[in-house]
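The complex appears here without one of its protein chains, the remainder shown in place.
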Amino acid sequence: MNVIKEAIAGTLESSDLLVKVAPGRDATREIVIRSAVMQQFGKQIRRIVEETLDALSITTASITIEDKGALDCVIRARVQAAVLRASETKELDWRSLT
Amino acid sequence: MNPTFYTVQAKDAPAEMADVRNLLATYDLELDDQIEAFVVCRREGRLVACAGLDHATIKCVAVAQDVRGESLSLKLGTEVVNLAAAKGRFHLFLYSAPRNMPFFRGWGFYPLVEVPQQVVLMENSPTAIETYCDRLREQRRPGNAIGGIVLNANPFTLGHRYLVEQAARACDWLHVFVVKEDASLFSYEDRFALVAAGVKDIDNVVLHPGSDYIISRATFPAYFLKDQAIVDRSWTAIDLLLFREYIAPALGITHRFVGTEPFDAVTRAYNADMQRWLHGVASAAPSITVVEIERLSIDGAPISASRVRSLWTQHELASIKALVPATTWQFLANRDPPVTGSPEHRSLEPTSREVEHS
Partner (left out) sequence: MKLRRSMLFVPGDNAAMLSTVFVHRPDSIMFDLEDAVSPSQKDSARLLVYQALRHPAYRDIEIVVRINALETEFGLKDLEAAVRGGAHIVRLPKTENPEEIGKLETHIARIEKDCGRAVGDTKVMAAIESASGVVNAVAIAKSSSRMVAIALAGFDYLVDMHTHRSDGWEPELFYARAAVLHAARAAHIDAFDVVYGNINDDEGFLREVMIAKRLGFNGKSLIHPKQIDLLHKAYAPTEEELSHAKRVVAAAEEAHRKGLGVASLDGKMVDPPVIEEAEMTLQLAEAS
């Protein structure tokens, strides 16, 4: 999958997160995370995001996450939704979901 | 009854807008007529919350006292962010009273600059301004006197050329910015190309694309008003503080150059504001010297881009020759002006005042 435009998914509400995806700058993958529980869970959030992107074969993208204490499954879902909206393919390859 | 959220187009829904106006008035907010659309929330028929969108800026946010709890406000924020995204706008700005900053932090907005006790400009990214400044820093040049100048250049005239020449002479390096918003008769691409062509031979000029952070709808909305409105002085402060606190330090700018404005009161006021915000007020950011350069005159009158536009739309190419460099004249000669009175002509023509900020 390739990120070709900007897109968002998720919400600002408690236990959710808002994910912004944009095409990467200079062929990099940049992930910016802000979270109400940054200290305790920042690393874990980053790990889940990276795993999800890896499974979707996203190597270049600019991802911004505003987290309100979401569970891992919610993080995965919102990142997948935002990436799908930002990519060319409209069809999901179910095998590429973590 | 669960609250319902939906969008209303400001121009198409007078009854809804009347309710919005009332809700805003309850909290001493005036309806900003630049807003294109509102997200509104009703509970049992009563309007309890609203948030307006004007291009990429969120404005006129109000939540009724009795429904102020986390959930509804966050849903409102989500809906307005979705509205903006549906219009292709992802980098968003917002003006907030300083005491409401925590509320908007919950919407994912981060403070950029504050006019103390008055207003704070926020954006929906924790890192966008830093990333922008990082890219600016790559363009730093060495020297003691580093200048900055902002041009709309609609189109680039000999008056602009003169300003840039004079400014470049007065410093080691001059950073030239071109206003990016496509709100002028000539598109940003065209204006930028004409500026580039017009200053090509000046060795110590660094030309920069415009951005959301330097005279944009987000940072200086009043600049783009179509009518002869009074420029709200808070807004000039926002634009100028962004320059002083972020852009100038990234490039090491010590001097900002402007052309004098003998006629237009609004531009004159902006220049005075420049002195105050770039130099006058105390700030953690270094002070910047503001240098006013007398505009170039021909036959006793300062060269005016609006005069060039007016001559062009009237097909008076010969009269333009004395006012613009050859590169601009060539561009104008090869292009058909919109028909006077046509929608293109009317909608793109900004105010009759001199709309350039140098």
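Letters are used for the chains, namely A and B, taken in the order the chains are written, and counting of residues starts over at 1 for each.
We take it that a residue touches a chain if its C-beta (ideal position, glycine included) is under 8 Å from a C-beta of that chain, and two chains touch if they have at least 3 such contacts.
In this text, all values refer to a predicted model and were calculated from it rather than measured experimentally.
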Chain not shown, touching residues in chain A: 9-11, 13-17, 70-71, 73-74, 76-78, 80-81, 84-85, 92, 94, 97
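Simple rule for what comes next: only the chains that are shown with their structure count from here on.
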List of chain A residues in touch with chain B within their complex: 6-8, 11-14, 18, 20, 22, 32, 34, 64, 66, 68
Chain A-facing residues of chain B, complex: 70-71, 74-75, 77-78, 81-82, 85, 88, 90, 106-108, 125-127
